[in-house]
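Only one protein chain is missing from this complex, and each of the others stays in its spot.
Coming up: chain A.
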Amino acid sequence: MTTTPALSVRSLGVNFGSNQVVKNLSFDVYSGKTTAIVGESGSGKSVTSLAIMRLVEYMNAEITSGTILFHRDASGSQPQDLTQLSDKAMRKIRGKDIAMIFQEPMTSLNPVYTIGDQITEVLVLHEKLTQDAARIEAVKLLKLVRLADAEALLKRYPHQLSGGMRQRVMIAMALACRPKVLVADEPTTALDVTIQAQILTIMRDLQQELGMAVIFITHDMGVVAEMADQVVVMRHGEKVEEASVEEIFARPQHPYTQALLAAVPKLGSMQGEALPRMDPLVVLDGNVARTLGESRQQDTARTDAAPVVEIEKLVTRFDIRKGFFGGISHRVHAVENVSFSIFPGETLALVGESGSGKSTIGRTIQQLQESTSGTIRFGGKAVADMSRAEKMRLRQEVQYIFQDPFASLDPRKTVGFSIAEPIRTHGLLHGAKAIRQRVNQLLERVGLSADQAERYPHEFSGGQRQRVCIARALASKPKLIIADEALSALDVSIQAQIIHLLMELQQDEGLAYLFISHDMAVVEKMSHRVAVLHLGQVVELGERRAVFDSPQHSYTRKLLSAVPVANPAQRQERALLQGDILSPIRKVGDEPHHMPLVQVAAGHFVAQEVGSAERLAS
């Protein structure tokens, strides 16, 4: 490229105290182009974005070396070194020439000020507009990010908006002064996939319109493939590789990049295959990417046997009360008329976006949540007819793995204690020695070592903690494990290892999984059958191959089309997906219509869309 970059970072170093978190980092961003910085947790990518904004100093970190040159225009005027500017001079640049979008749209807007206040604030500050002029401009900005009814929106507060809307407000705020450089730190990570697709499309369109240079920070290779021109791969604070997006995906040079790309589940990679496939793991051994294990078909589902669990016409609703003495005014229709069964050795995936009821189904099966109606049968017997002892036994046979491995282990107990707890509770083994042996064996089973039993959760990484949670779930010899977004909080390389572990356990122990996830690519890789949920109802249910290769319901198709594909060659010009995620909250008396399921092929059921076409396909 011959033009001057809008921003060039040279030999940047950032320290937290004596701990260097960014080392000798250099890269450029050009106007109208996107440089993606990818890496896993602890790679220093977010710190880099805050260093560019000179916001690291508010986190007790400091820039220790290097320059960040900002070229106000491409004509070769004198660049400014952002690392040398006074805080006052930097404040004139922040929000005006260089703006930033943050990861968590739910927390990045100030809850006590209106949307209007927060957008106009920037305009009054940098553009010296009057309040009235700023409001007019704010309306334009909200329209720019495709938000309808912009005038009314100005008077609303953040909590009245959905996550996707908030992120669009955040983008409008960042673009208020038409910045030359936009830093986007994981802007879509916390969003549902259809909303992510919306935001990405909007960002790309606006980049073209305004000719911004964009620094896009993400861990998601699919998003990188879709957004980036240039890719910087970071690990442990250092750049390990930089290349154009095509090069990175086609010919990754560094072993870390190779391992990272191998670990990314790619939607569509299972096309035509009937069974889930356990792929070999690519791990980084020193400085070489090595392949472990071999490819194997996961032929574990015993559909001829009696199902482990059968769910029939399950309904779970929550009442919402207004006021202190007020009656029930609204209900959350979390689960509506859901039926399915899971066979031994089978993985059934529940997929859907927020509010689809997928987690509630898991919790209801585990009896952490009372159902409103419907039956749950274990081994042919309805839970409602079970005695107390039988229900207790059920708690042993059904185990749960939660999303957040940090929150689901007691920080004051050793992991050995946590793993032994179900053994003691259900009286499976007696005597300290026998229990200890079993705990050690379980730790080794999940790829940890027996001597780690005496350690506390904070001494483990996220992936290791999730292994501990799996060991704890295995402790009571369950038949069914409900994994509720169990992989979502993990880095992709760790995620690949845990998928591997779960499939291995299924092979060896004949476990059935209810795999609850929003990640279509992971679901494709792991499951035998898939149920797609929307507003508490199953809209499509069938063999994984049938659902993924020939999706019949418009919502399934919408979900699949929204997933970013980790292949820049397949970058699609997708039309802007319209609409927000619908809410399952309805007024009392306004019961949702149950869509009957129609069998379109053997074992492939699709909800009828007649009469509800516009609601579901919106």
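Just so we're on the same page, contacts are C-beta pairs under 8 Å (C-beta built on N, C-alpha and C of every residue); 3 or more make two chains touch, one makes a residue touch a chain; residues count from 1.
The rule is short, and it goes like this: contacts and distances are computed from a predicted model.
Novice: Refer to UniProt and select, among "Outer membrane lipoprotein carrier protein", "LutB/LldF family L-lactate oxidation iron-sulfur protein", "Glutathione transport system permease protein GsiC" or "Sarcosine oxidase subunit alpha family protein", the name of the complex member that is left out.
Specialist: "Glutathione transport system permease protein GsiC"
Novice: Write down which of A:L7, A:V21, A:V122 or A:V606 is the residue touching the left-out chain.
Specialist: Checking the options A:L7, A:V21, A:V122 or A:V606, the one contacting the hidden chain is A:V122.
Novice: With the full complex in mind, choose from A:Q84, A:T107, A:Q208 or A:T425 the residue touching the hidden chain.
Specialist: Of the candidates A:Q84, A:T107, A:Q208 or A:T425, A:T107 is in touch with the missing chain.
Novice: What does the interface between chain A and the hidden chain look like in terms of residue numbers?
Specialist: 50, 53, 55, 58, 90-96, 99-100, 102-104, 107-114, 121-122, 125-126, 157, 159, 170, 173
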